[in-house]
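Only one protein chain is missing; all other protein chains are in place.
To keep things simple, chains are lettered A, B and C as they appear, and every chain counts its residues starting from 1.
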Amino acid sequence: MTKVSNPMKPYLGTLTGVKDLASGIKLFQVVLDDATRECFDYAPGQFAFLSAFGVGEAPFGLASVPWRSEELEFAIMEVGTVTSALHRMEPGEIVGVRGPLGNCFPMDEFKGKHVVVLGGGIGGAPLRSVIQTILDRRADYGRLDILWAAREPSLLIFTDEYDEWRAAPDTALHLTVDLADGNWTGHVGLITQLLEKVSPSPENTIAIICGPPMMIKFTALTLLKLDFVPEQMIMTLEAKMKCGIGKCGRCNMGDRFVCIHGPVFTCTEVYDFLESVV
Amino acid sequence: MDTDFEPRIVGFLCNWCSYAGADMTGTSRIPYPPNIRIIRVPCSGRVNPLLVLKAFLEGADGVLVAGCHPGDCHYADGNFYAQRRYALMHRFLDYVGIEAGRLRVDWVSAAEGARFAEVVGELTHVVRTLGPWSGNRMGQDVTLPS
Amino acid sequence: MVTTTRESLWGWLDNLIARYPVIAPRRVEGVPLFRRIAAADEVAWDVLRTVVSPKAWLFPDSEVILEIEKRAGDVTLSEPPSAGEQILFAIRPCDARALRSLDAMLVDHSPPDVYFARRRRQVALVGLACRQPLVDCFCTSTGGAPDDPGDMDVMLYEIDKGYLVQAVTERGTSLLSGLTAAETGHAPPAPGSRGESRRMAFQTQVSVPEPAAWPAHFDDAYWARLADRCLGCRICTYVCPTCRCFDVRDYVTGAGPGIVQIQRLRAWDACLAETYRRAAGGHDPRPLKAQRLRNRFYCKFLYVPEDFGAIGCVGCGRCIAACPVNIDLSEVLAEVAQMVARRQQEQMEVFALPQTEGKVSERM
Partner (left out) sequence: MMDMTEMTEQIRVKARELLSKDEVACVIGYETGPRGIVRPFFAYEPDEADRLVWNDRCAHNLTTYLHDWKHPRGQSQMPPSVGIVVKACDARALNLLIQERQLTREWIYVIAVVCQGMRDGDGEEAPLQARCGRCAERTPVVHDVLVGEPTVTPARVDWSDVQALEVMTARERLAFWARQFDRCLRCYACRQACPGCYCYECLAEQVDPLWVGIGIDFSEKFFFHVMRAYHLAGRCVDCNECERVCPVNIPLSLLNRRIVREITELFDYTSGLSPDEPSPLTTFRPNEELTL
């Protein structure tokens, strides 16, 4: 008997780990059931719906890479009903996972190029898979500059991994916060200001931006000022969505759907959208 | 009348008078029907009539809203607002198909343990006579012939 | 192709009703709607257009897509059983054609929506040709015809002494077995020919601007003016035969010791709704009513044709008839056509006068 696949039916998975990442942000680690694990073949940039059964499901960018662990990892901030329900869950509980969905970062095309990664707050979560891909295949890529921003120090995510990132060859991590607290000794200011200070050369470089819409908009403008062209700028967009497969109609920006044509877009594509993303 | 029918009754009791009154019923060992499920609320004025409606739709056959006697409200006047709302809503719920007898709004003080038992007893009896409310999610048998 | 008397057709229909659920236009408290019928005489034959399109029977206003049971740390998911075969009876050509658009969006575009696809496979369409369009019908303007049997399994044409009956598909032929024919051997009318001959009877005729013409007018001030009177309700999208936006949420239906029963529901949603794009954090890329209303028209005439290769509007006229503030799709199309013409004119003038400054429209 052939297996009838229903894209609206989630796979079942077990929460194997729930870790505090930052204030109000947790990392969720999910291992899918044996039968479905091999169906879930994903690449950096893709997303999946997580179900907290009884409350609902919502889409989240995959923050992990498949070769490091069989655990799927999602960094989730508590903002709405589904995320709150997830935050109340504990390891051992069962969640639903629907995916992988959407397109991915063209990591092969980036080979041999310098990469600038710009992450803003929780929006930076999908970039961790990009960073891990480059670190694990370090020789394939040029210089890696990670510009990592948050509203305040307590909201910086993946702080545990900064040492690994910093230790990698030809890799630099630049942190900034909009508002410093007493213990913060690093850069203070918007990511655009940090970007102007770091001022990466556009030569043979790809810039990848993830974050809230306003951050994406102004970071892209700053990159243009630094002589980047839109073709060199890649971003992932987020939108409220219900299906992830181009049916529910909700995530369109003009005639492009974030779920099926994205979530990864070049800046050129985004400027071509009929509708503004902000 | 369905003899096996045990009414499900939700009681919204104000923290300061009626909930204490219900406590008094228990400590005085006055028996009252076990059909009531009690929800403690700060004030009868807090009980949005829509909570009552929601209780019916989620499976209640009767609802009790009880608070301090007028003039005794812990918050000075919450029960006066409640009184106005329920004077209206009581009749309106009946109009949309929830018999007036299924909703009881009454004042029970912390000292009136016996009275609480009496109120619950009367309400349970009335609801038992009326039978299950058929508009709720459990029943779903509302498409009656015209 | 046969003819049959009214009595024979009713007899045949009663037979169908005995075997399948039959959904047909019926007056419910005076309101014409597609509802399941128990007997042939319940069919409202004179109803050209029900208030809500029959899509509701393939893509219901709300449906359970998953039954979820949580039991002591274990979760089981099950899909609801199929509704089985059903017949949409006396469906009009525009509504049947709209199902083709829904096919393109929900089934042909991979991965398919299994819920719609399953119902679609299991439905047979018995069409009824229109004889006289309503004032706001404009199917011929969108490439349809009031007597097009193309999307049907069986097509019925009202004639003076009964009905002309055409089996369009094999499924239609097998459905028709048992129908007593009065005369046989009629040649089927060429698709669309009868509509073509009656083209003048259509009071609403519009030329639908090509998809490629729309983007240039996205920022036109017209949309904000149009949206001034829009109430922001969802009538137009809910009565529309091609709208397919939906919302998904879980609902706890029952709980006991160690067990929770949940239904995952999906229900119609509308791009006109204020909360449609509002994300949990509060961000909303479409906060203005004008943006939301504009999206509806662009979806119909640009996005759906471009993304799914289907038509977004079949000209049934339901949104025109139902809009409480007379936002009239045919009028909007005419306005856009005028904008397109004006733009062409302006571009020609720009070529003629190289010094002319281009007008920059105000972005919403």
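The definition used in the following text is that a contact is a pair of C-beta atoms (placed from the backbone, for glycine too) under 8 Å apart; a residue touches a chain by one contact, two chains touch by 3 or more.
Just so it is clear, the model here is predicted, and its values are computed rather than measured.
Considering the full assembly, C:D61 is the residue among C:E7, C:D41 or C:D61 that touches the omitted chain. Residue B:R85 is the one among B:R8, B:R85, B:R115 or B:R128 that touches the chain not shown.
Considering the full assembly, C:R225 is the residue among C:R19, C:R71, C:R225 or C:R342 that touches the omitted chain.
Residue in contact with the omitted chain (choice from C:M1, C:V51 or C:A279): C:V51. Summarising the interface, subunit B meets the missing chain with residues 49-50, 53-54, 57, 70-71, 77, 80-81, 83-100, 105-106, 134-137, 140, 142-146.
Residues 28-31, 33, 51-52, 60-62, 135-136, 225, 228-229, 231-235, 238-239, 247, 249, 251, 263, 265-268, 270, 273-275, 287-289, 322, 324-326, 328, 331 are the ones on subunit C that touch the missing chain.
In this section, only the chains that are shown with their structure count from here on.
The touch graph of these protein chains has some other shape, matching none of line, ring, star or complete. Sorting all chain pairs by how many C-beta pairs they have in contact places A-C at the top.
Ranked by distance of CA centroids from subunit A, the top chain is B. The geometric centre of subunit B is 46 Å away from that of subunit C, both derived from CA atoms. Among all residues of subunit B, none touch two or more other chains.
The multi-chain contact residues of subunit A, meaning those touching 2 or more other chains, do not exist; every residue touches at most one other chain.
Every residue of subunit C that touches subunit A in the complex is listed here, in rising order: 65-66, 68, 70, 73-75, 77, 79, 105-106, 109, 111-115, 215, 218, 244-250, 252, 260, 262, 264, 266, 269, 271, 276-281, 283, 285-286, 291, 295, 298-299, 302-303, 306-307, 363.
Interface residues of subunit A, counted against subunit C in their complex, comprise 4-10, 12, 51, 53-58, 79-83, 92-94, 96, 212-213, 238-240, 242-243, 245-250, 252-255, 257, 274-278.
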